[in-house]
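Note that this complex is displayed minus one protein chain, with the remaining chains in position.
Labels run A and B following the written order; every chain starts at residue 1.
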Amino acid sequence: MSLLTLTVNGAEVSREADDSTLLVEFLREHLGLTGSHVGCDTTQCGCCVVHIDGVSAKSCTVLAAQAGARKVTTIEGLAGGDALHPVQRAFREHHGLQCGFCTPGMIMAAAELIATYDGKLDEHAVREEMEGNLCRCTGYHNIVRAILAAAEEINGPDRVVRPASGHAPGHAPVEETA
Amino acid sequence: MTPSLHFRSVGQPVRRNEDERLITGKGRFTDDFSLPGQAWGVMVRSPYPHALIQGIDVSAALEAEGVLGVYTGADLAADGIGEIPHNPVPSTQFDLKLTGRGGTPVYIGEHYLLPQDRVRHVGEAVAMVVAETRQLAQTAAELVMVDYEALPFVTDTSAAAEPDAPRLWDALPDNVLVDSWHGDRENTEAAFARAAHVISMRYHLHRVTGVPLEPRASLGHFDVETGRYTLWAGSGGAVRQKQELAKVLGIEPARVRVISLDVGGNFGTRNRAFVEFGLVMYASKKLGRPVKFRADRSEAFLTDYQGRDLVVEVALALDADGKFLALRSDNLSNIGSRCVSLSPLSKGSGLITGSYDIPYATLRSRAVYSNTMSTQAYRSSGRPEVTFAIERLVDKAARALGYDRLELRRRNLVRPEQMPYVNAVGSQYDSGEYEKNMDRVLELADFAGSAARKAEALARGKLYGVGFSNYVESSIGTPKERADLIVRPEGVEVVIGTQPAGQGHETSFAQVTADLLGVPFETVKITLGDTDVVTAGGGTHSGRSMRHASAVIFLATADLVEKGKALAGEKLGVAPAAVEFADGVFRTADTNITLDWFDLARIAAERGETLMVRRDNEMHTPVFPNGACVCEIEIDPDTGGLEIKRYTTVDDVGRCINPMIVHGQTHGGIAQGVGQALWEGCVIDPETGQPLAAAFTEYGMPRFDNLPSFVTEIAEVISPTNPLGVKAGGEGGTTPAPAVITSALEDALAEFGPPDISMPFNPFKIWSAIQTGRKAAKLERAA
Partner (left out) sequence: MYPFAYHRPRTLAEARNLFQGGADATFLSGGHTLLPALKQRLAAPSDLIDLTGVPEMRGLSREGSTLRIGAAMTHAEVAASPVVREAIPALAGLAGSIADRHVRHRGTIGGSTANNDPAADYPSAVLGLGATVVTDRREIPADDFFTGLYETAREPGEILIRIDFPIPDSAAYAKFRSPASRFPIVGVFVSRAGGRARVAVTGAGASGVFRPAAFEAALSADFRPDAIADLAVAPGDLLSDLNGSGEYRAHLIKILCARAVARPGEIQSFK
């Protein structure tokens, strides 16, 4: 047991916990922040993604102790105050979630991707860079659109190429202009 | 009074009510709940596929640090804990009647929470250890000593059906629990006898598993003061699980409360109770503390209820003009070590003729036990299997007889004027425009341009294939549903017994209610998943939810309007019959006073009453969503790597309540069907009976980078079978997917003849097929 001190969502927290406590366990069970989820045992599904010093990481494969004295941001802390982060809004607008279990990790991954990607984000880049997050419900189609829409809002249209064709959330297929 | 269908919200891509909590990390999944003093349960699982349990020594485990209790089948039996009443034989009026051999009842292997006699599949739980922490329980579980005596085992579907296969249940002479015949044998045989051509094939649609991203979990709490159990557990129907678990525990259902709030994906895997649900409830009573269980992903891979696993031998008789005359099919379903559900076999059986007008058919439906995890309905239960069989058969016939594969289909499609169409095994297709779907999907997919795209790929040294599949599928589901429609001054609440896991019921049901009542969408709230509030309901499966929910809400609305008229009449001083209701407003002809629902709710409240109705409905009539799809794939012959370049679908879902949600369902359904074709498989080592794919490192999944964007279009042929004309939109994406991918692969490898490989078509298998094909082609040239 050790006293673990981290900054989580802007607040310093200290808890007694076993050294073997994973960061995701620390967040969920010690801090009651149940937004980050555990979906697998092999560091593949991405449901647990958080930010450590602004960089995305799978919190199921980081010890809470490794994040000591670091700044951790979880889904609960992504938006400031009452407003939603543009990625959160885009996920809702573009139906980028169904059951919602992968969603916190997905949003955290997308937010960090948009903040750090060097160059123009297009569908191909999103699909490659988001490989570390699994979704079983959506088939990824709408998540790609949500991420590109949020990227355009955050970084401006010059840094994004929107999908060439696909569906507006109506009946007939619509040619989306870039 | 028949509510008028004046749609403002229905048909619109309304953004979801569910999302706010889910995008901010405030979802309420089972593992998010914790209770003070809770202890953790961990299961001890069998490493053998089949073994006698000679004894279980828990003494070392009991002494381990932090252990509060260790439970075995003997403990449960001594406390009178019973079997889970899975009730696996589908029994609505329109389900195909499955029986044992010679019409005998189906023998259902009993499913106790923990077995006493033997283990029948790798991973079967034989004991539960409860300790202060999950880590301590895991350590103690390693100390439980089980004395197994290994028995011969069988895992392969066909092998399990052999008369001399190792037997799982003493009560049966072999492992075959269902063996029934359907259709018209005499006329089928006559048609085959006079047929100009007979084309036959044999397939094994292999086993996959649902992989909902939320691993299953359960938290049980027994309240000594009230004598009631509360179970938090993501499920496919909290009401059903409450009834079943009450029976397991031998108590009145009123003493059980099941809470399934946010559920992280279902797809069928959660439609039956898991043993841990009963075990945490049992242990919480024994220990006087809440007990929690959470499956590892590897446990989920091994012991979630699994899907598919059907061996089909099918034959099609055609006349000299390519008209389908009859179909023969022998379907063998591997239901695993216990019979938990016969839905896949039954539902598939009703659809063996697919979208085609085949006058006669004979079907032998069999189900077999094997030393594998139990199978159950999984996304489009039973329909991808039979769609695969008929669509592959039609392609084979086209190739063998020199027909264009689309022309041969057109010649034989069920026509709109034949609707309602009773197929050769008695399923009554309610409505659909199958050729229109074909025309539209070919247009949408730019099928005409595919030859050019193929040529361009070939010029780059790649192989290229275009696949096509029609489909028709069925939505039946538990026939009963209940809605409480409650109007309060602050808004409308609908309590209903479906169980969403991502389908958006809180939004789409609110759309239906808002339009039927004539209130703004924002004023309607949907309540689900807590059996203390939800008193009855059928859960969510088989595409039943919108159809049943909209029907019962429609009927409840009519009842509520009558109540509303009575209240309004009293207020306005007229007889109820003089009150008119339209667009959410009650009025009489001779005044201009209007009352809306919330006015009436206030009037009721002033009297200490609540304006509400409870309505039950029972519908047995199935509906038949249908459609068509096209896909294009590119293969690198040097590696066997396959990329899907285009994937296009048209899906007739009947009335579409929320197209955004329906498109999302189609996308996800496509991914699951394609997953089966290309990456997914519950592989078992035949020598050892050990499952080999128990992690994402071994079980390939649809991912961002192996799927394309889709082009999906909704067709709405209103169904005459229910008030809103709904069919279902949740499973049509999956149904034709294995068939269309295989169709594309065969097209890509056409120069080598149809490849003799089975799904999943991983790069190694594709490359091997190309090598084999090239060698054969060389030999042919040399000859």
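Quick note on the criterion: contacts are C-beta pairs under 8 Å (C-beta built on N, C-alpha and C of every residue); 3 or more make two chains touch, one makes a residue touch a chain.
Owing to the predicted nature of the structure, the values given are computational and were not obtained by experimental measurement.
Taking the complete complex into account, B:W679 is the one of B:F598, B:W679 or B:F710 that touches the chain left out.
Of the candidate positions B:Q54, B:T591, B:T639 or B:S758, contact with the hidden chain is made by B:T639. Residues of subunit B that touch the chain left out of view are 135, 138-139, 142, 636, 638-641, 678-679, 683, 692-693, 696-701, 705-706, 762-764, 767-768. Counting over the whole complex, subunit A has residues 2, 18-20, 22, 41-43, 46, 49, 52, 55-58, 60-63, 65-66, 68, 109, 113, 129, 131-133 touching the chain that is not drawn.
The rule is short, and it goes like this: only the chains that are shown with their structure count from here on.
As a whole-number value, the distance joining the C-alpha centres of subunit A and subunit B reads 28 Å. Residues of subunit B that touch subunit A in their complex: 13, 15-16, 18-27, 29, 31-32, 34, 135, 210-215, 262-265, 267, 294, 296-298, 444, 501-504, 656, 659-661, 663-665, 667-672, 695-697, 701-705, 707, 709-714, 733. Note for the complex: subunit A touches subunit B at residues 18, 20, 28-29, 33-42, 44-45, 47, 74-76, 79, 84, 88, 91-93, 95, 97-104, 107, 123, 126-128, 130-131, 133-144, 163, 165-173.
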